[in-house]
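Removed: one protein chain of the complex. Kept in place: all other protein chains.
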């Protein structure tokens, strides 16, 4: 089994808060990440798929097709967007890096299967110091 | 003359637009950077100062003091903020990387002089592919 | 299960050698790393924890609390220190990257449990080309 | 068990194509990577080995010996070479990153055993966005 | 005056040699870079332009337009190509990083003027350790 990773990037605004909490409570839990006027990041997304390389092409999957898929299903919906307001798959979820990786996994898992391989992990780097990674609910 | 650079980072939301323009005109000129719901970046700021090292300490300037200055005067005002709404020195300016470098220069130039050296340049990296740099109005 | 990683850095001096060996033997085994006058590194430490995100906050753990913990228990004891002489948890151990990762694991594992998640791995990058990683004694 | 990684680099030319296919078919499947005049990359190779650290030295393996091994068996054969024409272990294989990782695994696995540890993974970064990783045929 | 930099990348094959020299002489001067079977790199290109920001937009130049220009005039001609054989502006020139920067300068200088600003420098990073930079024939 070979593991293949495609790195993509998106720039987005977000805010960490719970609607039903007061501003004070949000600020206490989420700190300056709960700023009601938003802040943002250059997110790095790493999509890892796995499977057997095709003996005819030596490719696990054509990485350009994988990149197109990730752009169409994920990046186009997140890039230069407000994650809390504009991103359908993050609706009613708190916009943490943890929740982003799970939501992106759920979108990409069935799509990657159609390419003839399996999704192995979704990793998001929010800053140069903070990363989250999800391997699906079997791990 | 020695040149000393301190790298700092801030995460902020912004939007590129001109109030007096229609949404269509803003979108035509600024593209997806004019999204009314904001987007954001992990900005990298590089502050370069110059002068003669102090023969007693071998320091041009104590870089921790330089870092404190940059944090107090610039980073604390930008980090986890909305550049268009919350940052006094960007008020009524379009929130481009170019304008950010000029505004930060204007704030830091007199302060750096008080540390006994001169400001040489302000560089901002908005993404891993786009950078702006300003050397003051003598260049 | 979600995996969350915090990156921290420390700058330290060290020397690789065995007290009971002659200088020649130390030099033969450890090369220039056994220089009796010390040398040093900018170490990068990556702490990965795992668990279920809290449905109320979307956080596996508040990464600022994790960062404070790592700074208090590990970075403050290593940064700008001599690993062989000044670091209690490296006493009587050879100051290799391998031993550092194991010792840091032992310190952080019980502390991370108190935050409601599990320690998954400790990774140290000694130079841009040499890394060690430890997953505890179950791997 | 400790995991130790050595990073090495090589610069090589290659071309993706199947001899028995027409130029049109090659171009359709491999895109501009099938250019008959070649193109090339700065490849990054990450070799991860695992085992118990030697209690006498604190080393899993002396990383200089590991580096020499990787240079002698792999880098010297790939660096400043044409992968399709000049690299014996890639003969009659399509020069994809996937196939490179498998071939390098096969070369290094028995050699690493002789150093007293096991090969854990071979990772190749072809560009800053595309990576492949192989863990042997047990994964 | 503001300096704005756009980073682009291209992957290409090349060979350093002088037609009129013997293989031995080429090998003596250029070492393994003269391999007749080619080798290649992931080149990084940094294009820096300078001028006054437009007071209406806050842009020195719309960096997407600059990026399109660089892609159309330079990247499309170099990416996934053989620099010695297929790149018109490198014909009859030795394919060194130095010569590449000068040739790209000559192509981009008049084009950048049409965007209303001046070309300041062309920088090429051939590997993570080797870079060349050209500021035009006035420096």
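Letters A, B, C, D and E mark the chains in the order given here, with residues in each chain numbered from 1 onward.
The working rule: a contact is a pair of C-beta atoms (placed from the backbone, for glycine too) under 8 Å apart; a residue touches a chain by one contact, two chains touch by 3 or more.
For clarity, every value in this text was computed on a predicted model and none was experimentally measured.
Contacts of the undisplayed chain with visible chains (whole complex): B, C, E.
Across E:1, E:73 or E:102, the residue that sits in touch with the chain not pictured is E:102. The missing chain lies against subunit E, touching residues 16, 18, 29-31, 93-99, 101-102, 128-135, 137, 139. Although one chain is not drawn, its touching partners on subunit B can still be listed: residues 1-8, 53, 56-60, 62-64, 67.
Panel shows subunit C; residues 9, 11-14, 32-33, 35, 37-42, 79-82, 85-86, 127-128 of it touch the chain omitted from the view.
Definition applied: only the chains that are shown with their structure count from here on.
Pairs D-E and A-C differ in how many C-beta pairs touch across them, and the larger number is found at D-E.
Contacts with at least two other chains are made by residues 128 of subunit A. Applying the touch criterion to all chain pairs gives A-B, A-C, A-D, B-E, C-D, D-E.
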